[in-house]
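A single protein chain has been omitted from the complex, and every remaining protein chain is retained in its original position.
The letters A and B name the chains in turn, as written, and every chain counts its residues from 1.
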Amino acid sequence: MTLLEVENLRKTFGGIVAVDGASFSVEEGTVTGLIGPNGAGKTTTFNLVSGFYEPDSGVVRYRGTDTQELMTPSRDERAIWVSSAGVGFGTVGLAGASLSGVATPGLLAGTAVGAVAGAGIYYGQEWLRGRSDDTRRTRPFRLSQAGLARTFQITRELQGMSVLENLMLAPKGQRGENLTQTWFNRSAVLEQEASVREEARDMLEFLEIDHLETEEAGNLSGGQRKLLELGRILMTDPDLILLDEPVAGVNPTLTRKLLERLEELRDQGYSFLIVEHDMEVIMNISDTIIVMAEGQKLMQGTPEEVQSDERVIDAYLGG
Amino acid sequence: MAISGTLVSLGTFVAIYALLSLGLNIKFGYGGLLDIGHVTFYLLGAYVTALLVAPPAADQQFADYVLGLDLAWIVAVPIAVVVAAVAGMLIALPAIRLREDYLAITVLGFSVIAKRVIQTQGWLANGPGSLRNYPAPLRGAFPLPGGGESITLVGLGVPPEALFGVVVLILWAVGTYVLGEFGRIDSMDSIGDRVFHAVFAVTTLGVGYLAARRLASGTERVGALTVGSGLVAGVVAAGLSLTGSVSVGVLLTLGLFSVFTWLLAARIVFDHYDGMPARDAVAALGLAVAFVGAFLPLILLGGEGGNEQSRIGLIVTVVLLLVFVYGLVYLSNHWEGYGSGSAFISVVGVGALWLFVIRYFLLALVTPFKQGGASEALGQLFQNLTWLIQFSGGDPAFNYARFVFTTAIAVVGAAYYLMEITVASPFGRVLKAIRDDEDAATALGKNTFVFKIQSMMLGSALAGLAGALWALSVGALVHTMFAPRITFIVFLMVIIGGTANNRGVLLGSVIYWGFQKGTEDIAGFFPPEARSSVQALRIAFIGALLIVILYYRPEGIWGEQTTASSEVES
Partner (left out) sequence: MVETGLLNAVVTGIVTGSVIALGAIGLSLVYSIAEVPNFAHGELLMLGAYMAIFVNKPGTVPVYELLASDTQAATTAGLVVLFLLAAGGAVAVIYQLAGREGLAGGYWNRDVPDPVGYLVHAAGASVVGLFVVVTTPSIWSGMVLAMVLLGAFAPLLERRLFRKFRRKDAELATMLIVTLGLSFVLRFTTQAIYGGQTRTYTVPNVASVFDTTVPLSAAQFFDFYLTGSGLVVEMINTGAVGSGDPVSLFVVEYALPALVGLVVVTVAVGYGAARWRRQSGTTAGQTVGPRLTGGLAGLVTLLVLVVVLPSSGSVPDSSVASTRISLSLMRGLTITLALLMMGLLHVLLRETKLGVAMRASSDNLDLAKVTGINTDQVITATWVIAGVYAAIGGVMLGVLFVQVQPNIGFFLLLPMFAGVILGGIGSVYGAMIGSFVVGLSMDVGIYLLDIGTVLRVPVAFVVLFVVLLVKPEGIAGGAS
């Protein structure tokens, strides 16, 4: 089954075309490599797929659904925000009107003005968010929730937190993230917290970094950070994992360890899309490889096909 | 006012500002939201509460304001808190997506506007004048016991003696609980410990001793004991007051309890500075004595009169102070020769404690000694010890200020507990993640926007609660109490104790008000015409202090809390 479909993706930055009509797909249960010379648009593609950038044109489909659609607030969510903004500002309007001592029609008018203003502010900021790349990035959490998770090229471990906490942050649907649950349903929260902690410890063991449990994440080596980030992503229980240069700057021993884990995970049914510079690694691990050059897909095929393709060799030597 | 009264009012301010800074800590310390308009919500809480409990403006002379619903405090305060929280949401909704500097200027603007509106709109809350004459809850019954009239609670007439009994019950119950937590009898080795526990046993009518023993045996919770001891004390207090032995009742319960709090405080301090070498402790004492000594010329040569002699005293004192400050800086720079940098902070901390002891237990006795000799001084010492009791004309009583203080402390205790739970929960974890790296949190599927809004609302609600307490404690509100600089002071409290450390924030509040009171005392030594300058200088000093802390010790005195969620082992 096709997990991810990318069609005619295009993105420009101030006149410079970063991705120019790329199309490819990722099948479930496979490791797909994404390679290409520097400036080929791999990382941009990554950011587009994970929702951190908004494409100028083109579609990214995850399990058949447009990711842009996934990231737009649902009808319910909108309703909640609009009504709370409306009620809030409406109350302000009502209070204002009643304080200035007008008659009933005035009160109603004040309330209405407030409510409309509140709804307007909500829609205003929605609209703003739609226009600006800078504010757009608060929505990609939806994709992560839907099972499309990513890592970053430069690892984004939370340096002030312990390794264990970094992992415990990740799982979805934690009761304790809800304040009322935290305050009034403490035993259930603590119970779940204990199980999340167990889960995190298992993950540390799986990645063989359990000795680092209480270490602050900021003190880890580059390779350990990559492992931690992989573990953290796994904790969100994803289906498709986007890895941005998972072995860059990692020593050979750790690299081997990481690759073993990836294979193990693929056998468990996870799917991967990996950007990687290390050719040996990518040829070893990938089932399919997509080669990009100058913002477009050059070809897609098995490692053997890619290795023997003239165009690929040209692109690398020419680029 | 006796100095114990000053301590009580200072303690009330500490509690209120601790609440305020707990709120800011949730926003700034944990959530990373740079809310330099925090005072807006404080203002809202105070004014909404006051306007709700006030009688209709039509009944008042020379006052004009809205609402005046005559509500009970118990109803008004939650409303005010909700209003503050909702206001926080309304401001955050559009502003929170902005860059942090834009957010800062936006919320600062709101705080300026809120103050201006209160100041200029006479119809709203009595214009540039003060909003006063709103009732204080249970005010009529004080001073307890028996000083006031019966009050009506939910339709029942309650005699003040019974109310007193309830107050004592709560105090003792809480006290015993705290004792169970802190006053562990885990060692009976040294003579000191034995003496300590013996005194404990006496000051708590034996209850504390029993509680601690049981706790030490590790088998029993102190739950029943806490309520039990409270009940005993409450009944004793109420009974004795009813039968006419008011003084005995008050002294036996509140008096003992006051002494117990000193012991407890001493115990906590000793525990905290457990590993401190004796030499450091002496050094700290030396610092405190040197500091006090610097003022001797001013006091001895007379600071009040404008004559030549007093001027010399002033100059000598200022020079001595400068030498002292220089010495302190020199010590801090060369402390490595003696120990680590944090050891120096401990020394300064202990020095400050010494200073408090000297001021409270020694200097406060000077005037009574001059007036009435040793017996007068001893009487004063006794009053200072039994600080929860007010002696008006020799009759011991529990006055309203102490009631407000107790309430404020209880509220802060509850809020602190709630915040500790909150930041140790997954909610707090996500908040910290957003502060450190919003992209990472997003990539993990966290709706950062919602979390930020919640932290804003929570922090604002606490500020609103602080405002309500402020309205209760001062009894009259003026717009100048809510100047933008309050936010700044609260920032100082958060940063000084340790950002993202709730305990540190409490410490920050104590330090700030200690400093405030200390400088007020100092300003009192100076000639009247120089006093306003001293007042201004101390705000300037606070600004400088903030910069210095941010540069040399950005993590504050206690640093960020070591992540509590890993401590909550199952």
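In this section, contacts are C-beta pairs under 8 Å (C-beta built on N, C-alpha and C of every residue); 3 or more make two chains touch, one makes a residue touch a chain.
Remember, predicted model here, so these are calculated numbers, not experimental data.
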item	value
Option from B:Val199, B:Ile522 or B:Leu546 whose C-beta touches the chain left out	B:Leu546
Listed residues B:Ala57, B:Ile105 or B:Val450, member touching the removed chain	B:Ile105
From B:Tyr17, B:Trp470 or B:Phe491, residue that would touch the chain that is not displayed	B:Phe491
Hidden partner interface residues of chain B, rising order	32, 34, 36, 94-95, 98-102, 104-106, 108-110, 112-113, 116-117, 119-120, 484-485, 488, 491, 495, 532-534, 536-537, 539-540, 542-547, 550-551, 554
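Note that in this section only the chains that are shown with their structure count from here on.
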item	value
Touch list for chain B against partner chain A, complex	66-67, 86, 89-90, 93-94, 97, 124, 418, 421-422, 425-427, 429-430, 432-433, 436-449, 451, 454, 458, 560, 563, 565-566, 568, 570
Touching residues (chain side chain A, partner chain B) in the complex	50, 52, 84-85, 88-89, 91-92, 99, 118, 121-122, 124-125, 128-129, 135, 137-138, 140-142, 144-145, 149-152, 156-162, 164-165, 168-170, 172, 174-179, 182-183, 186, 189-191, 193-194, 196-197, 214, 232-233, 236
